[in-house]
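Only one protein chain is missing; all other protein chains are in place.
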Amino acid sequence: MTAVLEVSNIKKSFGGIKAVDDVSFDVQEGEILGLIGPNGCGKSTLFNCILGQLAPTGGEVKVDGKVVTGLRPSELNRLGVSRTFQLLQVFPKLSVRENLILAGQEHQGTMMSRLLGPSDAGLTAAADQMIGFFKLDHLATEAAGGLSYGQQKLLDAAMAFMGGPRLVLLDEPAGGVNLTMLGDLKERLASINRERRATFVVIEHNMEFVMSLCTRVMVMAEGKLLAMGTPAEIRANPAVVEAYLGH
Amino acid sequence: MSDAILDVQGLVGGYGKMTILNGTSFSVPAGSITTVIGPNGAGKSTVFKAIFGLLKLREGKIVFKGREVTGLSQRELLTSGICYVPQGRNIFPELSVRDNIQLGAVVAGRDIIDLPVRIEAALDKFPVLRKKATQQASTLSGGEQKQLEIVRGLLLNPQLVLIDEPSIGLSPLMVQQTFNILKELRDRGVSILMIEQNARSALEISDYGIVLELGQTRLVDRAERVLNDPRIGQLFLGGAMTETAA
Amino acid sequence: MTWSGKHLRIALGVAVVAALIIVPMNFNRYGLYILSQWAVMTIAAMGLNLTLGYAGQVSLAQGAFVGIGAYAAAIMTTQGLPLVAALAVAVALCFAIGWILGYPALRVQHHYLAFVTLAFSTLAFLVFRNEDWLTKGIYGISNIPRPNVMGFATNRPLPFYYFCLGSLGIVSLAMWWLIRSPWGRAFVALRENPVRALSLGIDTRRYTLMAFAIGSALGGVAGTLYAPLTQYIDPVPFNLSLSLDLLMMVIVGGSGFFFGPFLGAAIAVLLPEWLRFTQGYYLMLYAVAVMLLLIYSPTGILGVLNRYLTERRTKAASALRAVAKSRLETAP
Amino acid sequence: MSNLLDLLVAGLATGAIYAIVAVGFTLLWQTSQTINFAQGEFVMLPAFLMLAVMHVGAPFWLAIILGILLSLLLLGLGFKLLLVDPMLRHGVLPLAIATMALAIGIKEAVKQFFSAEASPFPSIVPVGDVSVLGRVVSLQSLGVLALAIAAVIGLTALLNRTSIGHQMQATAQNPTVARIIGVPVERMILLTFLINAFLVALASLLITPIYLAKFSSGEVLGQAAFIAAIVGGFNQVRGAIAGGLLIGVVDNLAAAYVSTQYRAAVPLILLIVIILFRPQGLLGRPEERTV
Partner (left out) sequence: QGAPIKLADVAELSGGGATVGNNWKNGIDLAIEEINGKGGVLGRKLEVTHADSQSNPGVARAQVQKALDNEPYVLLGPGYSGSVKVTSPLAAEAGIAHIMGGEAAELTQGGNKFLFRTSFGQQSSMPKVAKYINDELKAKSVAIVWVNNDFGKGGRDVISKEFAKYNIKVTADLSTEAGQADFAADVSKIKAAAPDAVFIYLNEEESARILKELKRQAVAAPLVGETTLVGQKVVELAGDAANGARGHVGLTTDAPVDLVKAFREKFVKKYNYVPDHNGLKGYLAIYMVKATTEKMGKVDAKKFADTLHGLTIKAASEPGILMDVTFDEKGDIDRQGFLVEIVEGKQVVKQVLPKLN
């Protein structure tokens, strides 16, 4: 087993607020790591620092052993790291299919071949497959901005997989998604994880989802790492119950 | 079943030429928590928008406390006692947290003498917000923004609360907290109409459940019956979720 | 799009192109001049439509690029160099300057970007006016020759009009290709949601610069046609108001729509001419017309059309939903 | 040295004029996301309305009152109902373009119905000079500066300290949500436009004796206001003062020490540097977090 993602001593503060305070952890290849913690404990900020969306105040991030701190999100993405967002982030005026093609196109060919090649970069089939999986078939040509909340959330997740990533950071993928669909989503994640040895880090407040999907769970509180362990260990950890789960 | 505080009758409408609601009807018993569930894109949020006058209806009417309120302005609906907490991100990003909350009492204006007291009480329930009262709202985390919306929405003394998926983005503890607040409100006689995908926990605190699909009411029943209905469970509650995980 | 719909569109396109070629044959000099001007302005507006309409980067400098192109053409062709050489220089120059002007867009957006480009526009105007040694300053450059295209002289109005129309045709085809390519989609991504785009591997930095550079280069192309069209240039036409006019063309035509600039330029160039019979009131009426148009359709002329098309699409989608619904109802 | 002081004071006097026009400009942005490219023309027009009233024989004071009322009606109510309402939901640019057209319309109308000539305009501030920092400044300039400062203080207090102000801001930031919580969105927008109309009428009264009543005098003013607002920070009313004064001063210094030929560009280029280092403008708030 090799570490796909190594995070060491990441810090991020806004003014006086320490949103992320010296967090270190590794993610092994093929792992599904859950990330939980109370609202405002710094989970999303940690993602943003790892992905280059925010410049961390301190610390270092490695992907596949290579230092990536300071890289831009697009560069990281082309190294095979993709993500989803907590708040809805789609391209509202483009159709669902266009959204998905867009999500994959920069992983095809070169700048030049993309200019001169086919207009869909050869991705229509892949996009439609993804659409089929997320049960968005009847919406394929509709503008993404007109989708319901849960549908946009699913589209956002679908977009993260279009480029065939090795490491995916998902920020609350389950929020607003119907339970039946969520079951499918979970299976899909698990199968991608199995078949392509893709690695996931998942922020989620839905405990059933996290505990049944993840191999390991990490808990943050007030910017710091509070606990790390198997789902069962975490569930039994009194500090976690106190700070996060409630009774 | 007590008297209905809200009666939704045969709503037909949608976005542009697209029809989303195909004759949706149901009623909300006074003093209850009623939860609407259904697949993504069923039209749940659309129903709420219709009730709150944000969607032009082609047919149907909405009766609140025996009075027809179809087509009233949001201000009028608020003064008559309905409040609405929508789905998604609904804050004023450049205003401070406190200003955002205070705006919740705009309709009542100076009528509420105890406004500061109420704000304090609300902040007691959501202590994070107190800590960040002077911060710009856009800098809050996703869950904190949701809390802010809930507090703001409940600042007035509503008789009917429309709340669209309050649990999105909230930690389990905060979900419990929010549901407790809703229960407290019900116990004070306030009626609550809620949409939830977190359906199990929601139905557990609810009195009634409504299943919506393709813009139509498929089932209206007592909450525990909806929760235990095997077909509903299969279709909308993910079957037995924990079992499929291996 | 149905079979017949597609063919209808092609037929319409062919008809319009044929009309643009045939109808002006017996136009007088003035009519041809105005039509040539329309073609030139369309090219410039197409460039801005790429930068602003597709990529969402506000630019108040497009007029300056038209100016740079025009001066390149004027200076070089009055020295006896061929217009193609001037075109090459103008495109290269505008591309490079546009690229550089794109850098501020990486840091600032919206009105701040508008300000930076406005400043550039002012600066360009002052350079045109003050650097006499190069541009002959306020006196301008006169006797700009018209080119020979493949052995044909374009001195007369009709050949020159065809020259402009042909250039417009070539530019349109290239633009059509660009917009439909993945690049075009990436530009739109830049406009719609740069944050998401970035996280999908789209190098927003490079695309932003590209959008500026290509858009500006088209401004340069328009300029190289403008100079031989008027045969005299001075700095005044290339001040800020040209940039604002071009912006108006893009928005009024329908920003982010391929055919927007064609219509926008037609409105901006032709409408005032049609209103001239009202004498002193024509600009007032023109202003009112533009306002009414925007009030009726804030998304531009093509916005109306788009609204209509979306409605048709939603009807189709509604049908799909209805099918799904009946399936559900007949399900056990 | 005395030369420098001269320039400084002169720059401040001109800057105060820009500031006063910019104040309303930022107000419209802050409360309804409107970029009004006709703001300069808005300042030009009331003076002509007053002149027209005087032309039919009314005394100056009556002309002022009627002029202000007409401004409220035309530039406040009319502008809002006819132009802004249909377009507000469709983003910034269409409305900005429409105001550009409006600017042309107003200019042409004034030219057509009044005159293409400049005419003098009576001053309500007594004509006279006072000595500031050892340099003569006209009372008019001081009046302009005073009004600009008063407007900024008043508006800042209104926006940040009162419920109405918060409702205005809420309306601008998210009209749908504002509506949902019961903000009377229409009334808030109307109020904003009325305030702006009142401000431009006052500005017109103070500025026109200096700039002369002329159909084209709004062009320079409008552009200067736009620039001042951006430099000062678009989302802060008080930025307008800083921006306006800065432009006035830098412009004068540039003309004196750099080049009169490039006078128009020097301040712009300097200000670009400011913008690039402080993208939110001098006194502006940084933009919100995006993810």
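Chains here go by letter, A, B, C and D, matching the order in which they are written, and residues are numbered from 1 within each.
Basically, contacts are C-beta pairs under 8 Å (C-beta built on N, C-alpha and C of every residue); 3 or more make two chains touch, one makes a residue touch a chain.
The model shown is predicted, which means the values in this text are computed figures rather than measured ones.
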{"item": "Contacts of the hidden chain among displayed chains", "value": "C, D"}
{"item": "Chain not shown, touching residues in chain D", "value": "3, 6-7, 10-11, 13-14, 17, 107-108, 111, 115-120, 129, 136, 210-212, 214-217, 219-220, 248, 251-256, 260-261, 263-264"}
{"item": "Footprint left on chain C by the chain that the document does not show", "value": "28-30, 33-34, 37, 129-130, 137-140, 142, 226, 229-234, 236-237, 276, 279-280, 282-283"}
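As a working rule, only the chains that are shown with their structure count from here on.
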{"item": "Chain pair with the higher count of C-beta pairs in contact (A-B, B-D)", "value": "A-B"}
{"item": "Reference chain C; chain at largest CA-centroid distance", "value": "B"}
{"item": "Between chain D and chain C, distance of the C-alpha-averaged centres to the nearest whole Å", "value": "31"}
{"item": "Rounded Å distance between chain A and chain C, as computed from the means of their C-alpha atoms", "value": "40"}
{"item": "Touching two or more other chains - residues of chain B", "value": "15, 139"}
{"item": "Per-residue overlap in chain C, given as positions that touch at least 2 other chains", "value": "195, 310, 314, 317, 321, 324"}
{"item": "Residues of chain A touching chain C in the complex", "value": "51, 53, 72-75, 77-78, 82-83, 85, 89-94, 98, 101-103, 105-108, 111, 114-117, 119-121, 138-139, 141-143, 159, 162-163"}
{"item": "Residues of chain C touching chain B in the complex", "value": "310-311, 314-315, 317-318, 321, 324-325, 328"}
{"item": "Of all residues in chain B, those that touch chain C in their complex", "value": "15-19, 22, 213-214"}
